[in-house]
Structure formats: structure tokens, C-alpha cells
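This is the structure I have questions about; it appears just below.
Here the complex is missing a single protein chain, while all its other protein chains stay put.
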Amino acid sequence: MTNPIPETTNTKSPPGDLAIWVFILAELSVFGALFVVYAFARRYNVELFDHYQLTLDRTAGLINTVTLITSSYFVVRAVAAIKRGNSPTCSRWLSAAILLGVLFLVVKGMEYQHHFSQGIGLSTNLFYTFYIALTFFHFMHVIMGMVILTVVAIKAHRGGYSAEEHTGVETGASYWHMVDLVWLILFPLIYVMH
Amino acid sequence: MQYQSQMVAKPYFIAAIGLFTAQILFGLIMGLQYVMGDFLFPEIPFNVARMVHTNLLIVWLLFGFMGASYYLVPEESESELFSPKLALALFWIFLVAGALTIIGYLAVPYATLAKITGNDLLPTMGREFLEQPTITKLGIVVVALGFLFNIAMTVLKGRKTTITLVLLLGLTGLAVFFLFSFYNPSNLVLDKMFWWWVVHLWVEGVWELILGAILAFVLIKTTGVDREVIEKWLYVIIAMTLITGILGTGHHYYWIGTPEYWQIIGSVFSAMEPIPFFMMTVFAFNMVNQRRREHPNKAAVLWALGTAVMAFLGAGVWGFIHTLSPVNYYTHGSQITAAHGHMAFYGAYVMIVLTIISYAMPMMRGRAAANSNKSQVMEMWSFWLMTVSMVFITLFLTAAGILQVYMQRIGGDAAQSFMVVQEKITLFYWLREAAGLVFLIGLIVYIMSFFVGGEEQTETA
Partner (left out) sequence: MKKENHGLLRPCTLIWLLLLALTVATYVAAELGLQGQGLVMGVLTIALIKGQLVADWFMGLRRVGSFWRPVLSGYLLIVGTFIAVAFLLPQG
């Protein structure tokens, strides 16, 4: 038990750049509004929503939830690595997280492929409008998060961060966790609750 | 001023102020025609006054954006402008084409203008904001392309900063979306939909990038806060702008025959459009509070802060009021829309152009950093006169709009006809016209401030 990390120190600012937190807050508001509007739209169309919810592949949703949670966990490990000054390990964890991001996109893409091949689109009915709009908006965020993580991973690989200065890693990590957090609400809301 | 070629911005700014004045005069004429329908009839009918008022606005803002770009890009790129001659040539082409178009509007009936300019070869005329004859539109494309080329070459050969990249992205978007003014499908729904892509995807999309870039530039210069900090904010603001603005434009698609899902997408995303404006307000005030120097140009800082606040109020809050589709069902195209249009254009785009003029003009006129104290005090008076009167114009139009919606659209069988209602809200139109006169006084004070001498203020870092 030598040199335990002082876990109890409180800092004032969250990990990463303050600007990304303002951005995260803004993004959460947009998603929050979409969730609430979904819930109220369902309230007035319960049967329609419950009926078409059954056409979603809940197992794919489960796989994707596990994928994102695990990916988020890998990013936590990446931040822990760079805090110890271990750039190669940090970069490896980030790469693994990005690969899981790819897996998420593939699974989601297969779901879309399934629906679209049946001629389902945004206009099919109100449920699909929400399902496609919400998940696709999230889909774009996954891509955006992966781009950020890739930039960070490359810089980490080149040794651009250190135990003292690694704000960039934390900034990218915070955004990625936000993408995860949003999905953790989205999955039960759209795939499960009825 | 560090680069000689920045001087080409000066004629652009002067033209902008000149056209701004003309725009306000036509606004006043039109405001009077609201209550005295035959005022200046048949010389200047209402529809012509309206067309001139809105077209002048767009054109002078474009002059302002171009001037701003010519001023700030060399300084940011740390390199002379690629071709100052091209910039000056384009200035004259644009000014003459603009003047001829306005004269065309005023001198001959619109149908005749369409005929003379060969509108039947490639019909693009007749739509709101896009009334310009097709040849004028082609001229605008030439000017825009030449301008973009000039700016892009300057950026490419010099230092690349976040500000110039964001500005370039905004300007490119401006040019690209303008191309939709040539697309005139016979399907009315498509026609309407792409019509919104021109001016409205500008104001709630790419123009916000231009606004952000200019604001960031002025804040870097006047506050001395680290470029890194300011650029970081610029990034998150433009990201949020694009996320909310592009889909938020869907709030224009509610009643034109597009699929129903736009009701939801348009409502939710446009309801979030105030966020980037709010971030801009927080950003501007934060930077000024963290300033590391006292820039002698107090007026420019005032304009910058004013932009942030008024853009949030006009574009953000007044936009939000009627953006949700259940609300918009009643308010669509009422005086509430006019209230929003006035404050949003003034707060976001008029004020940002006046900000950069306020910052750049003293230096282009050979002063070290700022005008004399006397001149600045006068400019600040004009700031308050114009801004406060614009707030009142907005409030009066909002009141008129609420009454209009209430009497004309709510109440089922008791709802009254358009003309009856217009008669009943005359009082607010008179008040609006009075506020408009105060605005004109503010503008005159603004112009006079350029001619006030006195000992100039120098840098006291």
C-alpha cells in the first residue's frame, strides 16, 4: 500500500477542457428535449408506439449498449494510463475503444439496413420518425466521438501527452462518456419501455 | 493596421454604411405605409419599398462581411491580401450592379424589369429576398467567387488560424447556398423548400460562423486574452450552431407541404438554436472580464458585447417564442415574425458589422488604435439610440402580432378578417414608426461620429 493515489482530493473543474463541458451540457439539452418529446408523443399514441416498438431488434440494442459501456470503460483506462505517464498503453486503450465504436456503427447499420429494406422511412409513422431521427442523431455523435478519440489516440501514440499535461485525453474522454450516457437513456426509452 | 492591403476594406465599409442608411429610409417609408396606405403611391408602392428594404439589408451586410474579411484575413494570415486589385474591382462591380438593381426596382414596374432582364430565359425572379434580376444574381455569383478565391488564396499562403478557417467555411457556405436561388422547380413544395435554403440557412447556419469568427477576432484584439482560449470557444459555438441550425431550419417546413416529421425535427432542433447564441453571450462577457489590457477603443468593445446580447435576444429568444409547431400554427407570418426578423437581423448581423467597422475604421483612417474620446462617446450614444429603439420596434411589433394572432386566428367563428384587424392595431404601427425615427436619429449620430475630431486615444496596454 505504498503511495496510494489521493482519491479524495476535490477539484473545482471537471476533467478536460471547460469548453467541452459547456458543449456537453448543450448536447445533453438537445438529447433531453428529444427524449421528453418522444415520451409525450408516445403518450398520445400509446398503441402505435407499443406496436412498432416490437419490430425493433432488442438484442441488437443490448449488444450496442454493452459495446458502448465497454468502450467508455476502455477510455477510462486510457485516462488512467496517461495519468501514470504511460502513453503507449493510453493509445492502445483508446484504439480498443474506437474499435468498439466501429462495432456499434456496424450493428446499428445492420438494424437500419433491416428496416430500410422493408421500405420503412422517416415518414412511415410517428414511431419510426422518432426511432430513426433519434438514433441517427446519436449515430452521428458516435462518429463525431470516434473522430475526436482518433485525434487523441494519434497524439498519445506520438507521445504528445504526459502525466502532467493530458487535458486533451480527458476532453475527448468526457465527450465519449456523454455519447455513452445518452445511449444509456435512449436504449431503455425506445427499445424497452412500453 | 499591419498590412497595407487591409485598406481595401474601407470602401466596403463606407458602402455598407451608405446602403444601411438607404435601407432605414425605405423602412421608414414602409412603416408609414402601414398606417397611411397611399403614402408615396404610385411612385413607391408598398411591395417595392419592402423589396428595397430587405434587399438593401442583405446587400449591405454582404458588403460588411466582405470588408470584414478583407480586413481581418491579412492580419490573421500574417500576409498581404492575395490581390487587392481584384478586391477593388469586385467592389465596384458589386456596387454598380446593386445600384442598378435598386434603380430598376424603383424606375420600372417589376414585370417590366423581369422582361428587360430576360427573366424568361432562366426564371429566378419573384421570390421574397430573391427578387433580383437573373443577371444580378449571376453578378453576385461572380463577385462571390472572386471574393472567395481572393480570401482563400490569402489564407493558403499565410498562417492558418481557427478564425480564418471558420470564416472561410462560413463564406463558402454562403456562396454555395446562394446557388439555390437559381433552382426554381415547378413543384411548389420543392420550390418553397429550397427557397428557405438561401437566406434562412444563411442566417441560422453559415452566417453564424462568420459572426463567430468576426466576434472572436475583435475579442482577441481588444481583450488580449489568449488566442487558444478564444478559439476553443469558437469551436464549441460553431459545432453547436451547425448541430442545431441545419436541422432547425426545418421549422420553416411546417406548412409548405413537406412530410409531417418536420414538425418534430424542426420544433426540437430549432428550440435549441438559442443555445449557441447563449454560449456566445457567455463567451463575450467572459473574455471581456478576463481581459489583460484596456483597449482604448471602448466603442468597439461595447458593440461586441451588444452583438452577443442582442443576437441572443433577437435570434434566440424571439425566435424561440414562435418556433414550436403548435405555436407557429397560429403565429406563422404574423407581426411576431416581423418582430423577430427585425431584432435578429439587427442584433446578430447589423451589430457584428458595426463592431468590426468600429474596430477597424479608426486604424484605416490613420489612427493608432482608436478614435478620440469625443468621437467614441458619440458613437456610444448612437449605439444606445439604435439598440434601444430597436428593442422598442420589436416590442411594439410583438404587441401588434399578439393582438393580430388573437383577433384574426384564434376564436373560431369570432375571428376577424385581416383588414379589420390591421385597422385595430394601427396604434402599434404608429409607435413602431416613432421608434423607427429614433433609430434613424441614432444612425445619423453614428455617421456624425466619424467626422468628430479631437485627440485620438492611443494604446495603454
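Here the chain labels run A and B in written order, and each chain numbers its own residues starting at 1.
Following the convention adopted for this analysis, a residue touches a chain if its C-beta (ideal position, glycine included) is under 8 Å from a C-beta of that chain, and two chains touch if they have at least 3 such contacts.
From a predicted model like this one, the values you see are computed outputs, not experimental measurements.
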Left-out chain, listing which of the shown chains it touches: A
Hidden-chain contact residue, picked from the options A:Leu48, A:Val107, A:Ile120 or A:Leu189: A:Leu189
Interface with the unshown chain - residue positions in chain A: 1-5, 7-15, 21, 25, 28, 32, 35-36, 39-40, 42-44, 58-59, 61-62, 65-66, 69-70, 72-73, 75-77, 80, 84-86, 170, 173-174, 177-178, 180-181, 184-185, 187-189, 191-194
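Methods note: only the chains that are shown with their structure count from here on.
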Length of the line joining the C-alpha centres of chain A and chain B, rounded to whole Å: 37
Touching residues (chain side chain A, partner chain B) in the complex: 17, 19-20, 22-23, 26-27, 29-30, 33-34, 37, 41, 122-123, 126, 129-130, 133
In the complex, chain B residues that touch chain A: 232-233, 235-236, 239-240, 243-244, 259-261, 264-265, 267-269, 271-272, 275-276, 279, 282
